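A single protein chain has been omitted from the complex, and every remaining protein chain is retained in its original position.
Up next, chain A:
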Amino acid sequence: MPLAGIRTVAKAQNGVGAFILQCRRLDFHYCDWAGSSRGMNAFIRSSLSNFAKANPQIEIRVSPRPHNHPTIVGHYINGRQVELDVRNLDKAGIREKAWFLRNTSGEKEKRTTKPVTSLNESVRGIWSPFHGARIKI
């Protein structure tokens, strides 16, 4: 049987077998002096260790950025970064932003027009004018 195989690569379906959290790293930047970092400093002192324990998949870096507003930068597996300005937020607000960055996939926002996106073929198939009852004109 003269036949050749076509070389492709199987596509990933994250969450079908294993689930890989898309957030790879979170950077927390703060300033010791400025008032806009007050909530961030409190968060780093009291809640960051709990956040890190709850999310061991994420590498966490804390670094000072003097004379700048505090920020959180998320690094994602697709290579993109998302940076959030968290100036003047209190501790709870910063925790919320950190969880937001943890939960996003890092993809650009897209408009979804179809209710289902799937790699599988439709079970019913595409409607064909050549099959079924004929329409006589």
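Throughout what follows, a residue touches a chain if its C-beta (ideal position, glycine included) is under 8 Å from a C-beta of that chain, and two chains touch if they have at least 3 such contacts; residues count from 1.
Just so we're on the same page, contacts and distances are computed from a predicted model.
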| item | value |
| --- | --- |
| Chain not displayed: protein name in its UniProt record ("Large ribosomal subunit protein mL44", "NADH dehydrogenase [ubiquinone] 1 alpha subcomplex subunit 1", "Prefoldin subunit 6 isoform X1" or "DNA polymerase delta subunit 3") | "Large ribosomal subunit protein mL44" |
| Residue touching the undisplayed chain, where the options are A:3, A:116 or A:133 | A:3 |
| Touch with the omitted chain, as defined above, among A:13, A:50 or A:103 | A:13 |
| Of A:34, A:58 or A:72, the one touching the omitted chain in the full complex | A:58 |
| Residue numbers in chain A that touch the chain omitted from display | 1-14, 16-18, 20-21, 24-25, 56-61, 77, 119-120, 128-131 |
